[in-house]
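Take a look at the structure below.
The complex appears here minus one protein chain, its other protein chains still in place.
Order of writing sets the labels: A, B and C. Residues in every chain begin at 1.
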Amino acid sequence: MSQKIKKIAVLTSGGDSPGMNAAIRSVVRTCAYHKISSVGVYRGYEGLIDGDFVELDARSVRGIINKGGTFLKSARSKRFMTKEGRKIAFDKLTKAGIDAIVLIGGDGTFTGGLVFNTEYGFPVMGIPGTIDNDIIGTDRTLGYDTALNTAVEAIDKIRDTAHSHDRLFFVEVMGRDVGHIALNAGIGAGAEEILIPEEDMGIDRLVESLERSKKSGKSSSIVVVAEGDKIGKSVFELKDYVDQNLEEYDVRVSVLGHMQRGGSPTCFDRVLASRMGVKAVESLLEGKSNYMVGTIHDKMELTPLERAIKGESKINKELIRVSDIMTT
Amino acid sequence: MSQKIKKIAVLTSGGDSPGMNAAIRSVVRTCAYHKISSVGVYRGYEGLIDGDFVELDARSVRGIINKGGTFLKSARSKRFMTKEGRKIAFDKLTKAGIDAIVLIGGDGTFTGGLVFNTEYGFPVMGIPGTIDNDIIGTDRTLGYDTALNTAVEAIDKIRDTAHSHDRLFFVEVMGRDVGHIALNAGIGAGAEEILIPEEDMGIDRLVESLERSKKSGKSSSIVVVAEGDKIGKSVFELKDYVDQNLEEYDVRVSVLGHMQRGGSPTCFDRVLASRMGVKAVESLLEGKSNYMVGTIHDKMELTPLERAIKGESKINKELIRVSDIMTT
Amino acid sequence: MSQKIKKIAVLTSGGDSPGMNAAIRSVVRTCAYHKISSVGVYRGYEGLIDGDFVELDARSVRGIINKGGTFLKSARSKRFMTKEGRKIAFDKLTKAGIDAIVLIGGDGTFTGGLVFNTEYGFPVMGIPGTIDNDIIGTDRTLGYDTALNTAVEAIDKIRDTAHSHDRLFFVEVMGRDVGHIALNAGIGAGAEEILIPEEDMGIDRLVESLERSKKSGKSSSIVVVAEGDKIGKSVFELKDYVDQNLEEYDVRVSVLGHMQRGGSPTCFDRVLASRMGVKAVESLLEGKSNYMVGTIHDKMELTPLERAIKGESKINKELIRVSDIMTT
Partner (left out) sequence: MSQKIKKIAVLTSGGDSPGMNAAIRSVVRTCAYHKISSVGVYRGYEGLIDGDFVELDARSVRGIINKGGTFLKSARSKRFMTKEGRKIAFDKLTKAGIDAIVLIGGDGTFTGGLVFNTEYGFPVMGIPGTIDNDIIGTDRTLGYDTALNTAVEAIDKIRDTAHSHDRLFFVEVMGRDVGHIALNAGIGAGAEEILIPEEDMGIDRLVESLERSKKSGKSSSIVVVAEGDKIGKSVFELKDYVDQNLEEYDVRVSVLGHMQRGGSPTCFDRVLASRMGVKAVESLLEGKSNYMVGTIHDKMELTPLERAIKGESKINKELIRVSDIMTT
C-alpha cells in the first residue's frame, strides 16, 4: 500500500440516498483499520471550500449504519464550479493535511471531482450514492434497493384502498430520466401498467389497455409512472385524460415524492455501503485515483469516473417483458 | 338475548380505513359464537340494493385480521339516497332472511342507516370506521391509529432527506375538517409547525416562526399541514409564499395522500375492531338499534347514531400546547 | 410557577422501553420553554452517584424522538439501595445545582426515588416507562403500544410459515407478572389461544381446546404465551407436552425476546412521551413532588408515587371474553 496517503476525507454531495451514512462509516472504519486518519467534510463541496471538516474515528461513526440521510449533509455548490472555488478548496485540504477524498454521490459529484483532480492532481475516489440506479459501472447504486422497497410498501397500502373502492390510481415514483424504480417497483407492487421514460407507450395505448383490463374483470388498477415518462404528461394530466376518456374509472393520483430518498437502508444497501467504503479507501491506498467503485456481478470493481459519468444506464428489456406477462 | 335475530348482515361504506376487515371478522365470529348466521354485503349500500350478498362463517374470515382495506369493498351509493333504492334494499334483505345490519363507516354511512331504520324499522348498529377520528361517541375511530403511524413513518423518511439538505418541507396529511391526524402525527414526527383547521395561525405568523426557527440554528424543518387547514392555502401555495418571503429556505412539498388509508392495521386497531364487532352484534341481539359502538375511556359504550352524526369532534387543546412547547 | 427550581435533571432507569428518548426530549424542551436548565444523568442512579451528568438544551435532543432505547442509558444500581450511595448522589446533585429530578422507569425506579425524597426532601417526579403496562396511575405506560406492535408484526410473520406448514406455534411474549402484552398481541395477531398469568387455563383444557380446534378444520394455530403464565410451564415444556399428547400437531416454539424492548416508538408512544415530559416538568415547577404522571381517560393526571408502586394493574376482563369469542 502507498505510504503517501495518511489522511482521507469523505463527503456526500447531490441528492441524498439511504446508505450514505453506512458508506461514511465504512470509509472511516477502513481508514482506522489501516491506521490512517479520516476526516468528514460537511455539506459536500461547499464544506470543502469553507474548510468545514470534522475528525472522525471508528467510534464516532457508531450507530449510524441504519440511519437514513447523511449526517455530513449534502448540498449543491455553485462555488465549486468556479476555478476560484476549487482553488480555495485545494488550499483548505492541503492545510488540513488531507491526501485524498472519497466522494459519495452521483454524476454531478463525480464531474466535480474529476475537474478537481485534473487541476490539482488530487486523488479522488467515487462511491455511487443515488436512488436512481442510473450510473454505469455498478449493478446497483447505493440507496436504490431501499427506495424500491419504500415505493413498493407505499403502493401496497395504496392498493388496499384502490381495491376497496374499485379505483384506478396513477402513482408517480422517482426517476427523472430512467425507469429503474418505476419498472421494478411496478412489477413488485403488481401494477397493471408501468410508464417509463425508456418506452413510449402512447396515451392511447394506455387507455386501450385500461379499457381491456376493466372488461377482463379487473376492478381496480395501479399505474406506476416514472417522473419523466415518455408520454410526457404528469400524473395529474393522465388522470384528467382518463377521466374524460374512460368514465367508468374512478381515478386518483398519488405522488410518492421525497420519502423515497429517506428511511433506514435495507440489508443489501448496508452491506453494499460497507463493501464500497472498503474498496474506495483501499483503492486510494493502492495509489489509484479517478475511479468509481461499484459492484459488477457481485464483485467489487473499479470504473474510471469519466466512463461512469458519460455512460448511460440501460433498462433491462427482460423486465419489461416480465411486466407485460404479469399483467396478463 | 332476543330470539328474533337469526341472521346479521355486515357492510362497509364510505372511505375505507385499516381495521375494517378485522371488524368484519369480529362481527362474523361473534355471530358464530352466538350460533346465528352472518352475511357479508359487497360494496356498501350498492350491494344492499343489488342483493350482492355472501354467506360468511367463522372459517371464511380467516387470515384477514391483518389485511388493510375491506374485502367486502366500499362504495358511495346515490341510489340508496332515494326512497326507491331503499325499498329495493329492504326487499332484498327480507328475501335473504336478514334481521339486522352492522354498518362499518362514517357520518354518511350512519345517516343512510338512520333513514333506513326510520322508514322500515330495520335494526342497524354502527361501527365507526374512518381514519379521521372525527366522530363523537368513541375516543378513537377504527383506522385512526394506523393512519397516524403511516403518516409518522413517512415523515420520518422525509426528515432524513430534509435534514441532509437543510430543507423546509410542507407535508400534507389527511383530515379535511379536523386536525387530529395533523396534530398527533405532527407531534409524533417532531414537526416544527402544525397547521390545522381548528386554529388559524395566519400565514404571516408562520413565516415569522420559520424565520425565528432559522435564526435559532434549526437548519431543516417539517411543517405538517392538514388538508383543510384554516390558512386556506394548499401546500403548494404555502411553498410559493415561503419561496418569495423566506429566500433562505429551500422549500419542498410532499402530499402523503391515499397511502394513509391503507396498510396492515396496528395492534390497537385490530383489538379495537375485535371489541367493536362483539359489542355491535351483542347489542343487536339484546334488541338495541340505532346506536354506534365506541370506546369511551377504554370501555365499550353505545351512542345514539343521531348524536354521533350531529356531534362535532374537538381537538385536544392540551396537545396544541404540547406541540408549541416541543418546538421551542 | 415556583421560583425555586432552576435546573432539572432527567434519568432513565430499569428495563428500557421505546419512547424513553422522546420523553427525555420533552423534559429538556419543556425546561427550555420555561427558561430553566436541564441536565441528563447517564446510567440511571449509577450516574447520579458518579456525577455522570451532561448539560442538555433544546438543540441537543434533536433527532431522537424516533429512536428506540435511551441515549442516557439505563442500569440497575445496588449502590443507590444503600444510604451511603444516596448520600453521595445527593451531594453530587447539590454540587451541580440541580433542584429536581424526573425519573423515567418502572416500579424499582420509583421506589428508589421515593426513598431518596424521604431522606433528602429532594423533589422527584416519575414517568412510567416500561413495555409491561403494569403500573397503576396511567392507562398506558410508555413503550407498551410499541411493544404490542412489535409482537404483532413478528407473529404475523410466524403465522405465514405456520399456515404454510399446518403447524402449531407457541410464541412467548414479554410480561412476567402481567398478561397485557400477551392478551392484546394475541387478539391482534388472531391467536387461537392466549395464556396469561392472570388466568389459569390448565394444560388439559389447552390440549382439549387444541384438539377441538384441529377437528373444526383449523390446520395451523398460534398460541401466545406470557412469560409468566399460570400454567407455569415454559413454551418448550408446552411443546413437549403437546408433542406427547397431540401427535397430529407439528409443534414449534418461538421466543420473541428482547426485540420487544427496542425499535422506533409508535406515534402513540411519541405523543404520550411528549405529553408526559411536559406534565412532569410543569408539575415540578408548580412545587409538586413524589408523583407519577400518567394518562387517565386521555387526560394527564398525577398519581402519588406510593400508590403507583403498590397498586396492581388489572387485566381487562372484557378483552378475555373478546379473545374467547374471536377464537370460535
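Keep this in mind: a contact is a pair of C-beta atoms (placed from the backbone, for glycine too) under 8 Å apart; a residue touches a chain by one contact, two chains touch by 3 or more.
Given the structure is predicted, the values throughout are model-derived calculations rather than measurements.
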Touched by the hidden chain, restricted to displayed chains: A, C
Among A:D16, A:E46, A:D156 or A:D229, residue touching the chain not depicted: A:D156
Touch with the omitted chain, as defined above, among C:A154, C:V223, C:V242 or C:V322: C:A154
Per the touch definition above, residue among C:R62, C:K233 or C:R252 touching the missing chain: C:R252
Hidden partner chain, touching residue among C:G69, C:G277 or C:G294: C:G69
Where the missing chain touches subunit C, by residue: 12, 16, 18, 20, 43, 67-70, 73-75, 150, 154, 156-166, 169, 252-255, 257-263
Contacts of subunit A with the absent chain, listed as residue ranges: 25-26, 29-30, 32-33, 58-59, 63, 65-66, 139, 145, 148-149, 151-152, 156, 163, 184-185, 187-190, 217-218, 264, 266-268, 270-271, 274-275, 278, 297-300, 316, 318-319, 321-322, 324-326, 328
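The working rule: only the chains that are shown with their structure count from here on.
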Far-end chain from subunit C, centres as C-alpha averages: A
Classification of the subunit B:subunit C interface as same or different, half of numbers criterion: same
Approximate Å spacing (C-alpha centroids) for the pair subunit A, subunit C: 39
Subunit C residues counted as touching two or more neighbouring chains: none
